[in-house]
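Of the protein chains in this complex, all but one are displayed in their positions.
== chain A ==
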Amino acid sequence: MGRENLAGEALILLRSRLCNPKFVFSPFSDSADSNYSKLKFILSSSVTEACNNSVLLLGPRGCGKNAVLELVIEDLLKEYPDMISVIKLNGLLHSDDNCAVKEIARQLCVEHQLLFSKMVSFDDNTQFMIGMLRECGLAHKTVMFVLDEFDLFAQGKQRLLYCLLDAMQSVTSQAVVIGVSCRLDADQLLEKRVRSRFSHRKLLFLPPSKEDLQRLIKHILVLPTDSSLPHDYVVEFNAKLLNILAKERFKQIIDTLSNSDSTCSNLLRFLFSAVCHMDLKSGFLLIENFKAALSSIQRQPKLEGLKDCSILELYMLVCMWRLEVREQDSYNFNSVMKEYRSIHDSFQTSDYYARNVCLRAFEHLLERELISFMDHRGHNQSTEFRPAKLLISYHELYQGLKSYRSCPAILQKLIDRER
């Protein structure tokens, strides 16, 4: 009873850690050449020295660009209260100039407790923005513009970007423009005028390496010894966890996970799923939890569909595949029946069913979307004459047959031979 409560508490602690980007990215902020420290240095020097700056954060999605930026801004707001105001724009919402300027004016109004009117024209909004920048410059307050999805702002005439970056060329304004984008060539998309005014500072966010992944997992999952949980439970939990982490099987699981997608967000999703699979009765993480999490993330819907097929349906699939291998581009149910008959003739199988039973199996496969018709035009024709095609690949079929509970040896042999 007590163990379940403890396990529940530990689960809550781990889950809250995984959902808190501040906790996740804090080990990366220690080293001096991490992106966190570089970004913090650039932004804090712009604030303290009152000079204008622009920086671009690039990297694949899910590598922590926005998370690190939020951390840095939070720290700076604590260090320099009342000296920074942040304006956030998103390329998906505000790529049109009118929308963008209106949004900037609205955020400025909210920040400085002024009244905002929706009826104000584009010109007036621009004048307001320039005026506010000047005022903030005089008051030594830095305005930080965060442009999310920066590459979407670079469509069209790029007037907003030109306007913002040009305002930074004058002595009166004090602003920093931070662009966040997942396109690596985001600065090549800029017009040459805009690119000339941009300061070419780029910070590249890369997915973590294998060692960093291990460190991150350890950092997140190891329970702290000074929490409210009893000491011996924590010690036992950590010992078992470190044991799992050192196993070869675990490394294989992590490799399989990161071979297709090595970003932080994918890893966090995996860990969340693994932690949720924890058995509350025992109260410790097991390697089976991680295996279950992996299979829930890397789902193969077609394989799951194959698991529920009957033997006859498997025969149909194998026949269709043999037809495809023989370069027969279009075939219909009749050709499949012919192939089925030829297999029966050559191998003398016991699974030989009548035509209408096979047609029923064919329709089942259609419903389950393991096969489909070539085109959707021939509704007048009956099912037997319309050309069909397979929707699963050879590998999926092979794997499905291998893991099928009582697959006839004939089918395995047919698949194997043609490999």
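By definition in this document, contacts are C-beta pairs under 8 Å (C-beta built on N, C-alpha and C of every residue); 3 or more make two chains touch, one makes a residue touch a chain; residues count from 1.
By definition in this document, contacts and distances are computed from a predicted model.
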item: Complex member absent from the view - protein name from UniProt, among "Histidine-containing phosphotransfer protein", "Translation initiation factor eIF2B subunit delta", "THUMP domain containing 3" or "Cell division control protein"; value: "Cell division control protein"
item: Candidates A:R15, A:K88 or A:K202 - the one touching the absent chain; value: A:K202
item: Option touching the unshown chain, where A:F116, A:Y162, A:Y353 or A:F373 are the choices; value: A:Y162
item: Option from A:N52, A:S273 or A:N332 whose C-beta touches the chain left out; value: A:N52
item: Omitted-chain contact residue, chosen from A:K192, A:K281 or A:R405; value: A:K192
item: From A:N5, A:S26, A:Q300 or A:S330, residue that would touch the chain that is not displayed; value: A:Q300
item: Contact set of chain A toward the excluded chain (per top definition); value: 32, 41-42, 45, 48-52, 58-61, 121-123, 126, 151, 157, 159, 162-163, 166, 168-171, 182-186, 192-193, 195-197, 199-202, 204, 206-207, 209, 258-262, 298, 300-302, 393, 395-396
